[in-house]
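So, subunit A:
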Amino acid sequence: MANILVIEDDKDLNAAYRLILSRDGHNVESAYNGSEALKVLNSFKPELILLDLLMPVKSGVEFIKEYNKGNFGDSKIVVFTNLENSPEINEALRLGAYKCIVKSWTAPRGLIKVVNELLNLQPSAARVPEN
Partner candidate 1 sequence: MIHATTEEKIASQTLMTKESQAKVEALLTSIGEGLVATDEQGLITRVNKVALSMLGLKKKDIIGKWFPDVMIDVAADGSKLNAINRPITRAFLSGQTVNDQRYYLKSDGSVVPISLCVSPVMLHGKPVGAIQLFRDISEEIIADTIKADFISIASHQLRTPLSAINTYAHMLYDGYAGELDEESRLFIDVILKAAGRMNDLINTLLNITRVETGSLVVDSLPVNLANLVKHIVEEINPSAKEKGILLSLKVGRNIPTINTDSLLVQEVLANLLSNAIKYTPKGGEVSLSVITRSTDILFKVKDNGYGIPAESKPFIFQKFYRARNITSREPNGTGLGLYLINMIVESLDGEVWFNSRVNQGSTFYFSLPHKGSNKKEGKFKLQRPHR
Partner candidate 2 sequence: MMNAGDLYTQMVEITSRYLGPSADRFINRQVRNHIGKEPEDLVGEDLLRLIDWIRISMVFLTDDDEIIREYLNRLQDLATEFKAT
């Protein structure tokens, strides 16, 4: 389906997003901060980047700035954060992030829906048991 890069410093959440999206049929790579992510992007070209804003070493906003400067391709960047209405979110959107999602309130279905909408794909069948 699609290449997706998850950039999130919390290992549990990172693992969760990876599991949800790979079960939905996508090819997912992980990074735990902005610096690592830039290294991964040397050999991995994702259609979509899920980006946490508050990370150590290199923050989400700093990552976007460096991404824009370099020759890393043309991924859609979606910002994931727990901070609603903060200056960091506005800055990220201003720098070219596509959308912002609130972390603590996004369930697996919600994540899959947003990702597939952004990739213009239909949600894949039967990865998630019907309720």
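If you want to know what made the cut, all candidates are chains of the complex that A comes from, given by their letters.
The working rule: a residue touches a chain if its C-beta (ideal position, glycine included) is under 8 Å from a C-beta of that chain, and two chains touch if they have at least 3 such contacts; residues count from 1.
Just so it is clear, the structure is predicted and the values come from calculations on it, not from any experiment.
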Of the candidates 1 or 2, the one touching subunit A in this complex is 1
Within the complex, which stretch of subunit A touches candidate 1? 10, 12-13, 16-17, 19-20, 23, 54, 82-86, 102-109, 128-129, 131
